[in-house]
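Can you keep this structure in mind? I'll have questions shortly.
Some chains omitted; the rest stay in position.
Just so it is clear, A and B label the chains in written order, and each chain counts residues from 1 on its own.
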Amino acid sequence: MNEVIELAYALDTFYFLISGALVMWMAAGFAMLESGLVRAKNTAEILTKNVALYSIASIMYLLCGYQIMYGGGSGFIPNFGMLIGADNTVASVVDGDAYYSVMSDFFFQVVFVATAMSIVSGAVAERMKLWSFLIFAVVMTGFIYPVQGFWKWGGGFLDAAGFQDFAGSGVVHMTGAAAALAGVILLGARKGKYGANGEVKAIPGSNMPLATLGTFILWLGWFGFNGGSQLVITNVLDANAVAAIFVNTNTAAAGGVVAALLTARAMFGKADLTMALNGGIAGLVAITAEPLMPAPLLATFIGAVGGVLVVFSIVTLDKLKIDDPVGAISAHGTVGIWGLIAVIFSNDAASIGGQLLGIISIFLWVFISAFIVWSILKATLGIRVSEEEEYEGLDVGECGLEAYPEFTRTQ
Amino acid sequence: MKLITAIIKPFKLDDVRESLSEIGVQGVTVTEVKGFGRQKGHTELYRGAEYVVDFLPKMKVEVVLEDGLVERATEAISKAANTGKIGDGKIFVSPVEQAVRIRTGETDKDAL
């Protein structure tokens, strides 16, 4: 009988690791999406940011983030700890105390925090100083994210209050968006984005295949993101659940693409590819709060509403002069909120009150703490590059090289 | 000798080159340029924001030739590049005082 338990432990661990690897892959997705949607002259810098932020998140979450988030504590205040504890012994597994390796759990969690941080980098693209951003990443992944993560997934007050967030529409996506929003507000818009008379000007992204590739990568990675969040797969019901999550995740994204494409067609007269891509991501974000319970048709609908919302949100933020080059705040923030609310359509354990409490708590915590950190950075190192560097491109300024030295000629 | 500079629509390039070679012109130099003129660029929407492409891609064809060929060349270009629509472009003629073929050192007429 112990062999069976060990085998189940192995399968659950493996399922967790593969799910985590898929989520890790989302880091590449964000890197490609963002580098496709910025101008050529800022491409190497955004790539550097993405590679570095993933690395920083990996290290900071190892150092202290994981223990803050899952080390216990109660209510608002997590315990503070460091590193990872010992893995499960055979005895404890056989006794039924553990379903999967602690290390695999850590791995699955660490890629989540990297996702949240990736969301930030797109929104502040094309004007933020590289090193200030990276310092922010240290604080965000080592402290800001883990604290709210503790509130819900670590057993803190939001969990107690019945707030439902299956895989992180709030804990991960809205969190990233809130930190991004704080940064964007302090940073201001890119030069040339808004005309003297307030008109919104387009700054086209430089590489659509990359943006599309990034979206497909995210789509694939999301099967790990949502599918792994069931945590266990080794019995019929859990296996069915993981399968249902895969189907819902896929169909919500599909709904998001179609809805965003039609919305863009109706509003702008053209099949705006970038909106379709944002729509797909919006569909994924929307279903993330509850990818298990909805029937596939409802999941498609939840994703489709996300796809519509993201288009309106992007246009609205632009009117408010909140300049987000890749639409991250809309896709992860606006739609993250929608996803959290949509939980009540299918999950009886969720209440509108509980969901709002979660949304507000997380948003305020992240926005305010991020705002403070960004402000300190602004007052010290500065967060925005010089006007000249912005004109010439961050690639040469920050990285000393060009992303496409042979393709573009005048900067 | 004269330099004929023609600003034309890009898709007319092949026609113009052929018409020039028909009258005996053997060499031309072509540059991709951006044109601003009466023909207006177009406004696009990218993510809901206006995106004015106010220049138009044009080709600049430059050819140096003997004075005697100038009239026929301008006519040939005019005909080949004409679509009758705004933005067809211009032909300018200006003086050239000297020409050298780098390979051989031949000059003027022989260099063309």
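In this text, a residue touches a chain if its C-beta (ideal position, glycine included) is under 8 Å from a C-beta of that chain, and two chains touch if they have at least 3 such contacts.
These figures come from a predicted structure and were not determined experimentally.
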Copies per chain type across the entire complex: A x3, B x3
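Here is the rule we use: only the chains that are shown with their structure count from here on.
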Contact set on subunit A toward subunit B in their complex: 199-204, 264, 267-270, 272, 274-275, 311, 314-315, 318, 327
Touching residues on subunit B, where the partner in the complex is subunit A: 44-51
